[in-house]
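To keep things clear, I will list the structure first and then write my remarks on it.
What you see is the complex with one protein chain gone and the rest in place.
Up next, chain A:
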Amino acid sequence: MSVNRLFRVGSVAVASLGVLALSACGSDPEPTGSSSPDSSTSSAGAECPQGTLNAEGSSAQKNAIEEVISKYNEKCADVTVNYNPTGSGAGIKQFNANQVDFAGSDSALKPDEQTAATKRCANNAAVNLPMVIGPVAIAYNVDGVTKLTLDGPTAAKIFQGTIKTWNDPAIAKLNAGVTLPSAPISVFFRSDESGTTENFTKYLKAAGGGAWTGEPAKKWTGTGSGKEKSAGVAEGVKSTKNAITYVEWSYAVDNKLGVAQIETGSGTPVELSAESAGKALAAAKPADASGKDLAMKLDYATKAPGAYPIILVTYEIACTKGLPAEKTALVKSFLSYFVSKDGQASLTDLNYAPLPAEIQTKVDAAIQAIS
């Protein structure tokens, strides 16, 4: 028994020592690179509050917001920002359930969501702040096809399931000189509620010439097999021959997938690039002319030469009023850094397009109006 007791005491001591040893030396990593904040930091959000900000939502903006959080922490070291990329639908739900301080979403609030959000903000409106512009790529994995051109109706038919094989005449017509296999097309879609799906289906509806029969929605109504999150569909296409999906550009690039050019009707197929996405964006207008709501209206059927039509604007959704004072300060400080020149500049390397200067100003004004 005495051996037992000794061992008992010993094992407990060892275990607690281990925990103590571990807890004694934990720290955050030192910021990398020259961390001294730029002296030319924009005036917006000059002071740094302290505290923790929790956010959740769109996985399309995950890479962007992580980068911005990292940069923001070089400036404001005492603020902790957590972002959970669980999808736009989940983000809005958690925001409306008072679980997070702001939400990331690939589409602006719907009327019923707006009602719930107003309730969550103690009867104040919630505002949609366009923050990041992410081009959506039609990514494919077909052996021997390095260049693929699609147009709206063809894409709509592929994702609707009416075009079933790669060597379908409709695809062949757009891709003269490319040897297309006779294999069936495996379509992958987002199984979670996704703003990417909604934006992409808006494009299919607008540019598909009636071939897309469903209504634009966060839930997929077309053909194919579902995968979770942007990374899921990208991984699905990467590991499946003759597969195709719609996914944020950065995921297509990271997974080294082929990205289809889009024939918009302008005469020459448009390749996806920061420049071509920016051109489509220039055509985008705020949905509400009064300028109070910043939700953007995109022209998916644009025929402007060199404009890549499938882009999505990801929003941050925040309360205009009604958060506790310290949270308000945190939200304002972080979001105004996000929309600032510094914040936006870090996004181009990650295959996002920065907001046009005019929209940046408007968004910043909306953030400063939060109280």
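The definition used in the following text is that a residue touches a chain if its C-beta (ideal position, glycine included) is under 8 Å from a C-beta of that chain, and two chains touch if they have at least 3 such contacts; residues count from 1.
What we mean here is this: contacts and distances are computed from a predicted model.
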item	value
Chain not displayed: protein name in its UniProt record ("NADPH--hemoprotein reductase", "Phosphate transport system permease protein PstA", "Na+/H+ antiporter subunit D" or "3-oxoacyl-ACP synthase")	"Phosphate transport system permease protein PstA"
Residue of A:Glu113, A:Asp151, A:Glu193 or A:Glu235 in touch with the missing chain, whole complex considered	A:Glu235
Option from A:Asn84, A:Thr162 or A:Thr240 whose C-beta touches the chain left out	A:Asn84
Option touching the unshown chain, where A:Ser88, A:Thr118 or A:Asn255 are the choices	A:Asn255
Residue of A:Gly26, A:Gly144 or A:Gly177 touching the missing chain in the full complex	A:Gly26
Hidden partner interface residues of chain A, rising order	1, 3-4, 7-8, 11, 15, 19, 22-23, 25-29, 31-32, 52, 54, 56, 59, 63, 66-67, 69-70, 73-74, 80, 82, 84-85, 97-100, 229-232, 234-235, 238, 251, 254-256, 350
